[in-house]
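This is the structure, below, for whatever I ask next.
Left out: one protein chain. Kept in place: all the others.
Here is chain A:
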Amino acid sequence: MTSARYLFPALVLLTAFLATWEGYVALSDASPLVLPAPSDVLNGLWVERHAIARHTSATLGVAVVGFSLSVVFAFVVSVILHFSGWLRRGMMPLLVASQTVPIVALAPLMVLWFGFGLLPKVLLVILVTFFPMVVSLTTGYASLPRAFRDQLVSMGATRWMVFRRATLPSARAQFFSGLRISATYAIVATIFAEYAGARRGLGIYILAAKNNFRADLVLSAVLVSACLTLALLAAIYGIERMTSRRYRRETDA
């Protein structure tokens, strides 16, 4: 009931937008090479479903491998930075500065250095998604109230005990918000990497469709990539809820 209440306005607006688009194309005689109607996009998606599915699975594979490695890498780095003030002071400005580099523009270089295989694409996904997670984790660690730390220290807790029992659990919400931000970049970064050079993937499919003047297929692939990102976000939301002890308790009851 509640989710229907939230979704309903969005569905109304989306339907209105698609209907306007469809109506404009029908009335204006716009060339389908330039602006295909939503129905053309859906039709293209259906006709090309086998090819698009093949490319989608390649993109999803790269995004999931890259994103998973990025989560592990970001967690390890955040723990190291947490325990070493010197490294934290040294690394954080460099990490922030690294974000001024348009990382997607590095995609062609990655292909040049590492070839057309999995490695350059996975590296690009890691580069793009790593930073928001490190920042959200370190911010989460820093948000531990001093009184919580004091309570544990007065009980004789070591630095590691304080981290495991208080710092880490208190950073949970921040970690998941970083995860969501990174997830929205993961598919986009993969498509960019494929754009720069790949044998399979939505990126290369979009490039080929564009070169064949098939705007409908470009938009079909764009629609699929948006759905992939939404699916990734939904999966993270599910993981967040299922790993919450309180949620598990409520569903058990």
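Quick note on the criterion: contacts are C-beta pairs under 8 Å (C-beta built on N, C-alpha and C of every residue); 3 or more make two chains touch, one makes a residue touch a chain; residues count from 1.
One rule holds in what follows: contacts and distances are computed from a predicted model.
Considering the UniProt annotation of the chain absent from this complex, which name among "ABC transporter ATP-binding protein", "Transglutaminase", "CbtA family protein" or "Ferredoxin" applies?
Listed in its UniProt record, the absent chain's protein name reads "ABC transporter ATP-binding protein".
Tell me which of A:Met161, A:Ile181, A:Ala208 or A:Ile236 is the one touching the absent chain.
A:Met161
For the chain left off this view, which of A:Arg5, A:His50 or A:Arg246 is in contact with it?
Of the listed residues, the one touching the omitted chain is A:Arg246.
Over the whole complex, note the residues of chain A touching the chain we left out.
Residue positions of chain A that touch the missing chain: 145, 147-157, 161, 165-166, 169-170, 172, 245-246, 249.
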